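All protein chains of the complex are present and in place, except for one that has been dropped.
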Amino acid sequence: MNGKNSLCFSSDYMEGAHPAIIRRLTETNMEQSAGYGSDEYSESAREKIRSACNAPGADVFFLTGGTQANAVMIDAILRPYQGVLAAESGHISVHEAGAIEFGGHKVLTLPHENGKISAQEIKDILKSYNTDLNREHMVMPGMVYLTHPTELGALYSLSELKEISKVCRKNKIVLYLDGARLAYAFACPGNDVTLPDIAALCDAFYIGGTKCGALFGEAVVIPKHDMIPHLFTMIKQHGALLAKGRIAGIQFDTLFTDELYFSIGATAIEAADRIRKALTEKGYDLAFSSPTNQIFILLDKEKEKDLSEKVEMGFWENADKDHVIMRIATSWATQREDVDRLIELL
Amino acid sequence: MNGKNSLCFSSDYMEGAHPAIIRRLTETNMEQSAGYGSDEYSESAREKIRSACNAPGADVFFLTGGTQANAVMIDAILRPYQGVLAAESGHISVHEAGAIEFGGHKVLTLPHENGKISAQEIKDILKSYNTDLNREHMVMPGMVYLTHPTELGALYSLSELKEISKVCRKNKIVLYLDGARLAYAFACPGNDVTLPDIAALCDAFYIGGTKCGALFGEAVVIPKHDMIPHLFTMIKQHGALLAKGRIAGIQFDTLFTDELYFSIGATAIEAADRIRKALTEKGYDLAFSSPTNQIFILLDKEKEKDLSEKVEMGFWENADKDHVIMRIATSWATQREDVDRLIELL
Amino acid sequence: MNGKNSLCFSSDYMEGAHPAIIRRLTETNMEQSAGYGSDEYSESAREKIRSACNAPGADVFFLTGGTQANAVMIDAILRPYQGVLAAESGHISVHEAGAIEFGGHKVLTLPHENGKISAQEIKDILKSYNTDLNREHMVMPGMVYLTHPTELGALYSLSELKEISKVCRKNKIVLYLDGARLAYAFACPGNDVTLPDIAALCDAFYIGGTKCGALFGEAVVIPKHDMIPHLFTMIKQHGALLAKGRIAGIQFDTLFTDELYFSIGATAIEAADRIRKALTEKGYDLAFSSPTNQIFILLDKEKEKDLSEKVEMGFWENADKDHVIMRIATSWATQREDVDRLIELL
Partner (left out) sequence: MNGKNSLCFSSDYMEGAHPAIIRRLTETNMEQSAGYGSDEYSESAREKIRSACNAPGADVFFLTGGTQANAVMIDAILRPYQGVLAAESGHISVHEAGAIEFGGHKVLTLPHENGKISAQEIKDILKSYNTDLNREHMVMPGMVYLTHPTELGALYSLSELKEISKVCRKNKIVLYLDGARLAYAFACPGNDVTLPDIAALCDAFYIGGTKCGALFGEAVVIPKHDMIPHLFTMIKQHGALLAKGRIAGIQFDTLFTDELYFSIGATAIEAADRIRKALTEKGYDLAFSSPTNQIFILLDKEKEKDLSEKVEMGFWENADKDHVIMRIATSWATQREDVDRLIELL
């Protein structure tokens, strides 16, 4: 793939789509359908998602990517005087090129543990805001942004999520969950958070498709119908409305047929567990504690150079002047032989 | 498709993709590639487009839709004090839900003929601005936005485009062309504007995929390399960056292989010509003069109701309280038998 | 003033403040007060304005200029998917350098008569929007913006204002009135719209100070308390919050003491009436029909050049290639002798 070697673990979006998706896109290709998500495939996908979420009244929209989903939802939900609370490591804090600020909102960052923020931190910052006599000169926290799994691969427990939800509801701020890699949480033995839990505890969230078996696409879910009036128009305004909406609809319809979304991550987790075991045995330092499909290795630069000759990893960040954090990501498409080869050369 | 009837001419984005595209997406599906457009398919597509444009140094980016392409490019090119000149009927003026204003820019509208604006109108408004002693309190025109074909199906002639380009260059304002339906222009016998002409005369433009045979996708072309520094980051900031960039790359690579893009519109134009002929013979009023794949019929509301029982057309706009303008669109996917049936029932 | 001549009628903001204002600023200068409008002078001014508006629960904020007031209020009231309806000649449409678009909102323009829009035009555009099947792809009208007097000096009658208010309330859109020159309306014999009328019929408006006797300042009034939560913070966010809020408070407190605001425009109207009479007698063409303190003369360019040698007028706009529209403005500060001199030389 990169010319240097054929072994590649740099991300979980290197392949196309799950074969079942490609098959259905092919089968339905010459059918005619209405545009902008009003087709029957999109409606079927929405219905299956509502059912999987145990949220029969939910509004569901299909967008094309995670940054887009985050920006649309944050802009649609917040009022101009509000900002969004997120981990310092959050995707919206670091890797969205200022998309949230482009929409006029400040990201108010919190310390994190493996990408997770705690109910206590949220409580503290809200208390600090509420007791600050200068608060009318400051950005009001209006939303909490979580990722599950986090950017660093960690998972919230159900009890942590419940606590955070409780704080948000008590303080009347919106809880939003970015589920870019949600399928990998659901495939993880240590995860105890279900889709109905998320729908019950969050005010809005998205179910990731791009990294979980689709060509592209994220399903935004708003459990309470019409919580965001005219969201369709705001999606259009963000340039996020697909003309051929069914292309996303068919993909999510497939992912939510026969519970594919809940099984699609299994291969990735199994592979990641094997790699983690091998890394630990061979004395590598893991930068973050992650039970999901992403593994972050702390390497000195020389070792990194050596290893990168043999396997393509993803650059995460420079740790210090001599060390770098590299990411190994597995996915639904990871091949057993590739994992074998990787383990061998570690 | 709409439950009432199976004959549907409401838009040119009702089917999936040209079969060659679906085929290549299937063939390449399990290959691994780098993300965000840095893969070899995207690079190949870019190279073919540069070649087709006779613009070897051009920057090319693949976005997912027309509103997105327009918003990204206008925001990336204009300075805060500038606005964009467009026909009153322009897509950015009417049907993008305020996407341009969301990015902070005013759309300065001009009168039009079948969606076309003239060099003279542009000259006049620039002169008016330049001689207005209050101009520093006003939005400065910084760009001209054209569509080819226009939203109403009309085509600029090469000489018209040259004149407009000359005015823009003389006044140092950017000329941008929205080619959402460009393939239908190229398939039209009356068109004398080529892709190299557009690349030579415009500062930026996009070659439409969504309505011209792709599942989705628009190829933004900037003939002069690095005219817009950091455009990649601004694309990301707009939530417009595809993680699996190759999905767009493969589509455009296919469209620009064996000149598919230049032949794909022929079926649509032939079908539209037959329908236009039938409409004229049967005494229908056409609302706009269009030689391309869109036909706009002025109907009294009763007639519209009757006709809509038998064929699905697209609502364009209310003409007055008794009349409505309906759109018939053909496409690369239009079936000859469907045209026969349509003509019969007119 | 301009080096060429000492007779100047170019605008109504050429002098400082009404002497009573300067006096009170001087008297109170070394007093200490709390910042950001929480001082007792601001509170007194707010109370007097509430009383003059017959709106005891009104929220009142003091901003520094008209464009700022318009931008803050429009941004604070509209949701992202909404735009504001205004006359094509409206200040927000033409002369605010895109301030409304900078905040993300489209100005949806309507034809006008001397700067006035009609209830019927508003009804028509709302009906057009509501019956447009593509409306979810369009900007929703969320507010009507009026100026009284208009930019061209005209006045709404009470019955016109009532009709417009009725349309807005029926359609649940906000009615906002820009009263930059409101004092000149109140001083005009033909005006039948009172401050309590405006407070009863509009959802928000501002009482102009800058052009009506203050050094600077506009009093934004929202008759219904807390209609706009956190407006203070949004004012700060717009850079529109005065640290020494009392400087505006003292000015409005003075303007609303002994009904100064209702008498301050009389000199201006009397002067304008004399000038209008002279112009008509001498055969000048007036470009717009205005009973207030602004007079717009249509002049051929030669005549304009001659006249501008002797009196400084304000450039309004180029009418055509041979004619220009020039503005003569009177104000609370206009001197009788200057009017005599002007009439003589016409």
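Letters are used for the chains, namely A, B and C, taken in the order the chains are written, and counting of residues starts over at 1 for each.
Quick note on the criterion: contacts are C-beta pairs under 8 Å (C-beta built on N, C-alpha and C of every residue); 3 or more make two chains touch, one makes a residue touch a chain.
Keep in mind it's a predicted model, so treat the numbers as computed, not measured.
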Neighbouring displayed chains - absent chain, whole complex: A, B, C
Touching residue (missing chain; options C:144, C:242 or C:342): C:242
Residue in contact with the excluded chain [from A:7, A:97 or A:231]: A:97
Touch criterion as defined above, residue of C:150, C:191 or C:210 at the omitted chain: C:210
Where the missing chain touches chain B, by residue: 75-76, 79-81, 104, 136-138, 140, 229-230, 232-234, 236-237, 241
Contact footprint on chain C, counting only the chain that is left out: 1-2, 8, 10-11, 13-17, 19, 22, 25-26, 28-35, 64-72, 96-99, 102, 210-211, 215-216, 233-234, 236-244, 246-247, 333
Chain A residues touching the omitted chain (full complex): 80-81, 83, 94-98, 100-102, 104-107, 128, 131-134, 136-139, 315, 317-318
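Following the convention adopted for this analysis, only the chains that are shown with their structure count from here on.
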Joint neighbours of chain B and chain A, given as chain labels: C
Type of chain A:chain C copy interface by residue overlap (half), same or different: same
Length of the line joining the C-alpha centres of chain A and chain B, rounded to whole Å: 33
Distance between the centres, which are taken as Cα means, of chain C and chain A, whole angstrom: 49
Shared-contact residues (touching 2 or more other chains) in chain C: 80-81, 104, 136-138
